[in-house]
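Omission of a single protein chain aside, the complex is shown with its protein chains in their original locations.
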Amino acid sequence: MFKKGDWALLLEEGRAYKTVVRVGSGKAQTIRGFIDTDALAGAPHGAVITSSLGVKFKALPASIFDVIEHRFKLSAQAIYPKDAVHIVKAAGIGPGSVVAEAGTGSGFLTAVLAWYVKPWGVVYSFDNRTEHMKTAVRNLEAVGLLNYVELQIRDVVKSGFGALRVDAVVLDMGEPWKALEHVYEILRPGGSVVIFSTTVEHMAKSVEALKKRGYVNISIEEVLVRRWKSILGELRPETFDVTHTGWIISARRG
Amino acid sequence: MFKKGDWALLLEEGRAYKTVVRVGSGKAQTIRGFIDTDALAGAPHGAVITSSLGVKFKALPASIFDVIEHRFKLSAQAIYPKDAVHIVKAAGIGPGSVVAEAGTGSGFLTAVLAWYVKPWGVVYSFDNRTEHMKTAVRNLEAVGLLNYVELQIRDVVKSGFGALRVDAVVLDMGEPWKALEHVYEILRPGGSVVIFSTTVEHMAKSVEALKKRGYVNISIEEVLVRRWKSILGELRPETFDVTHTGWIISARRG
Amino acid sequence: MFKKGDWALLLEEGRAYKTVVRVGSGKAQTIRGFIDTDALAGAPHGAVITSSLGVKFKALPASIFDVIEHRFKLSAQAIYPKDAVHIVKAAGIGPGSVVAEAGTGSGFLTAVLAWYVKPWGVVYSFDNRTEHMKTAVRNLEAVGLLNYVELQIRDVVKSGFGALRVDAVVLDMGEPWKALEHVYEILRPGGSVVIFSTTVEHMAKSVEALKKRGYVNISIEEVLVRRWKSILGELRPETFDVTHTGWIISARRG
Partner (left out) sequence: MFKKGDWALLLEEGRAYKTVVRVGSGKAQTIRGFIDTDALAGAPHGAVITSSLGVKFKALPASIFDVIEHRFKLSAQAIYPKDAVHIVKAAGIGPGSVVAEAGTGSGFLTAVLAWYVKPWGVVYSFDNRTEHMKTAVRNLEAVGLLNYVELQIRDVVKSGFGALRVDAVVLDMGEPWKALEHVYEILRPGGSVVIFSTTVEHMAKSVEALKKRGYVNISIEEVLVRRWKSILGELRPETFDVTHTGWIISARRG
């Protein structure tokens, strides 16, 4: 049953259009007319709801990735959900992990990290821009994950990460190689550092810095997801799609 | 500090060779000579250990994926770690999730699912072959995840999944479309079903069955990981690599 | 030096915009203003020409692929230049080859085939729709390749290819498996047949028909071109691009 504050994934019946709304947040605008989200409170999962234009939607509980994909105000970052889960794997992150992240950005990756470290882990997330933090707080609160995150406005290149001891560090920032000195201070032996780079030169500099600082087990990977159309009798991959987001570079503190 | 029963990732110094051994399990054979794993007990993470052939290794705590990749006896299944984490994402699985899986196989995917649902979730895993169960129990115990898994020898096509109510169902079995009727009985509204298919015909039959049974939000994806060599000045993708494992088909119970 | 009837590739100076115009065809409209193509007649290759909006373009002789990509009225076909040259390779086509093609469509693939069989080869191209033929004639004439092509309005499934003896047959049509019986009649022993299929079911039926009819050395390939942005310091693949056109199936007459 939906209750106020829940996120609902609305799937148009017989069509591919979908959207995500928050239950109990009044009228939500969609390209298929308005949805009365207050009427969803108390409705069972799987209920059918009709928009102001008479379009029928099936309402299902939204997953964390549904909310992120449809509702996060993404700032100029390029990590996609496909990358986020691969980063979680590459960093060896799981329930209970203690993780540091720089920078926070919109809080998208922060939310994914928090989702996988809960209920006993924590994500320390750093960003040097106040407006990023405001967006991230709003986003993390909206998906109920703010409890698992410690946010701090801080330039980690200049000031380091503070007195932490973490299992993994994730860097999604401008010049990550400049932060590696401080990463070493907080990472436990054997802990993982993961860097996300969108250009080849950025990736090369990151790899060079990792080698110079003695990190081991360095790997460079790109994750490509090939989506297929699901029309029976005409199965084929999508004709146009995302072909590049970035490189996921991972290494261990030796 | 390593203690008896821990898994250690051994990285050859200055070379790419690596292996995983269990601390306190006596002499472990590697292609670089024997490793005295008993001597690792009490050593700090990051310690250097020397093989019987004089080869030096750095010993780091192994991640769950390190152990799985190096030590699981994989039976004839084709799910790779890259697929396993994408399945976790596609199914919306996280800490606390209640998941059903058929079939268990070597327990590789079971272990990954258990790793992400702990400490409060559970994986119900079914297989109709006794030898698979034996392998899976041994593997899950070795990585300390057996506590989060309920294993059962059972043909889910014939007998269903029993009286369960789950958040997600993962099918990695011969003819998954025959199990979809029973999947519907145990899946909560809005819950996810994920099917792994290695051939196009298998994938098409799975999609057809999902549509016929009223599942919604169907997606078909392939995950391709492009690994790069990390030699500075000569950066390039690997020349040969894995180019296909299978399709990840996901849908929601409407 | 450009002369009337030549095709010119116009590259905007300092920008990525480009277009193709025909020399001596009057004023050509572009999104950067009008180009006086008559003024190009007599200008040297590499000349700079200015549009009515004052935008400067460098004028170079266009290659066959430049003309095709910018000027052909493509009907509902999905073969891209990357596929066309791979088809030429898969079919073993070269200068002097005698090739049959069904269907002609816009004449795009026909033009590429003609380009590589000239000066002594010939392409027999069949289509059962008159409007396709009209488009193809116009296109082939525009690129000066009509001399190397014999066009015929004919349903090859019903009526076959006539009394030919060819080195290769290329099928880019609705149900190519229905034409294979007739392909066998005109193909020399050891000659190649290449089929282009855009869906998996179409591809599977084609492969099945090839096997049933005794063709040998069957191969199924997809050609994926990954384009990179060429901004120095920010090298990376394109973010969005074409991810699927079709499968190229080739086989030899045994």
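Should a chain be cited, it is by its letter among A, B and C, assigned in written order, with residues numbered from 1 in that chain.
As a working rule, a contact is a pair of C-beta atoms (placed from the backbone, for glycine too) under 8 Å apart; a residue touches a chain by one contact, two chains touch by 3 or more.
These numbers were taken from a predicted model, which means no experiment stands behind them.
Considering the complete complex, the chain that is not shown touches A, B, C.
Within the complete assembly, residues 78, 198-201, 226, 233-246 of chain B touch the chain that is not shown.
Take chain C: the residues that touch the chain left off the picture are 9, 11, 18, 44-46, 58, 60-61, 63-66, 81-82, 84-86, 88-89, 92, 94-96, 115-116, 118-120, 188-190, 192, 200, 203-204, 207-208, 211, 216-230, 232, 235, 247, 252-254.
Residues of chain A that touch the chain left out of view are 200-201, 204.
Just so we're on the same page, only the chains that are shown with their structure count from here on.
Chain contacts in this assembly form a complete graph, since each chain touches every other chain. Both copies, chain A and chain B, contribute mostly matching positions to the interface they share, with over half of the numbers common to the two.
One finds 43 Å separating the Cα centroids of chain A and chain C. Separating the centre of chain A from that of chain B, both taken as means of CA atoms, is a distance of 22 Å. In chain B, the residues that reach two or more other chains under the touch definition are 200, 204.
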